[in-house]
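Moving on to chain A:
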Amino acid sequence: MALLKINNLCKSFGGLSAVLNFNMEIRENELIGLIGPNGAGKTTVFNLITGVYKPDEGEIIFKGENIGGLPPYAICKKGIARTFQNIRLFNNLTVLENVKIALHKDVPYSLPAAVVRFGSFYKGEAKIEEEALKWLSLFNLDYKKDEIASNLPYGEQRRLEIARALATHPTLLILDEPAAGMNPNETLELMELIRRLRDEFGLSILLIEHDMSLVMGVCERIYVLDYGQVIAEGKPEEIRNNKRVIEAYLGEEV
Partner candidate 1 sequence: MRISRKVVLVVLMLFMFGIVAGCGGKAGGGEEILVGINAELSGAVASYGTNARDGAMLAIEQINAEGGVLGKKINAIERDNKSQADEAMSVSADLVGKGIVAQIGPLTSGNVQGCTLVMMDNKIPLIAPAATAVNVTVNEKGETLDYIFRVCFIDPFQGTLMAQFAYENLGAKTAVILKDASSDYGKGLAEYFKKTFTEKGGKILAEEGFVKGDRDFRATLTKIRGLNPDFIYVPGYYEEVAPLIKQARELGITAPMGGGDGWDSPDMIEVAGKANLNNTYFTNHYSVQDQNPKVQKFVKAYKEKYNKEPDAFAALAYDAVQLLAQAIKDANSTNPEDIKNALENIKDFEGVTGRMSIDEQHNPVKAGVIIEFKDGKQVMNTRIEPK
Partner candidate 2 sequence: MLKVNEIDVYYGAIHALKKLSFEVEQGSIVTLIGANGAGKTTTLKTISGLLRPRSGSIIYKGTDITRIAPAKIVEMGISQVPEGRRVFAAMTVLENLEMGAYLRKDKKEIARDLDEVFDRFPRLKERRKQLAGTLSGGEQQMLAIGRALMARPSLLLMDEPSMGLAPLLVKEIFEIIKDINSKGTTILLVEQNAHMALSIADKAYVIETGEIVLQGQAGELMKSEEVKKAYLGG
């Protein structure tokens, strides 16, 4: 059964269609790439899946339930987490706090317990801290846990954002250009990490990426988007040799 199935998704802004009759299917434990030239509507698709935008038409079936139009926090609770193209960390907070916020949806103590500081608060905080550190160490960020997030170098900010997304315990992880701004070495590490995450946590991963080496290297299937529509779908090799894709990317041969 498909984990996520998108049927005829449409979204337009001020009369301009950003996404038109978009269809997609993600199975469990699959690693999918979504590519396409700038302005093709990839990020809009992400925003629709995660509830940041409300779809005009179409369904987004996640675990057999239409989540189209739900608010983002509800979608997160259903098990979809994401990162952002232009990194959106909680900039003035520490690395550790960033991850802790992601753990808030399963907060183990009540509001009164927090205010009056019952024992359950201390136990709960210890648990949150432990888990947050676990995620950080997975991304080699634990040594910087008390650093202010905006002071991290770019690559680490990217990693922190992924760590934060994972801390919400998603079944589907959506990464918007995770390698943007990374150097080749960092990108390689990232590829390795993405594979490992998928295997270790049994995740399905959907990613947008411009770095083709990354997309081609890790994705099992790729969707290609142009003008808000899917123009190709298939295995990396198929995509690489698809004439429409090459045209969309490099422009027509002149």
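Inclusion criterion for the candidates: all candidates are chains of the complex that A comes from, given by their letters.
In this section, a residue touches a chain if its C-beta (ideal position, glycine included) is under 8 Å from a C-beta of that chain, and two chains touch if they have at least 3 such contacts; residues count from 1.
This structure is a prediction, so every number in the text was calculated from the model and none was measured.
J.: Judged by that same contact rule, which candidate in 1 or 2 sits against chain A in the complex?
T.: Answer for chain A among the listed options: 2.
J.: State the interface residues of chain A toward candidate 2 in the complex, per the touch definition above.
T.: Residues 37-39, 150-154, 177, 180-184, 210-217, 227, 240, 246-247, 249-254.
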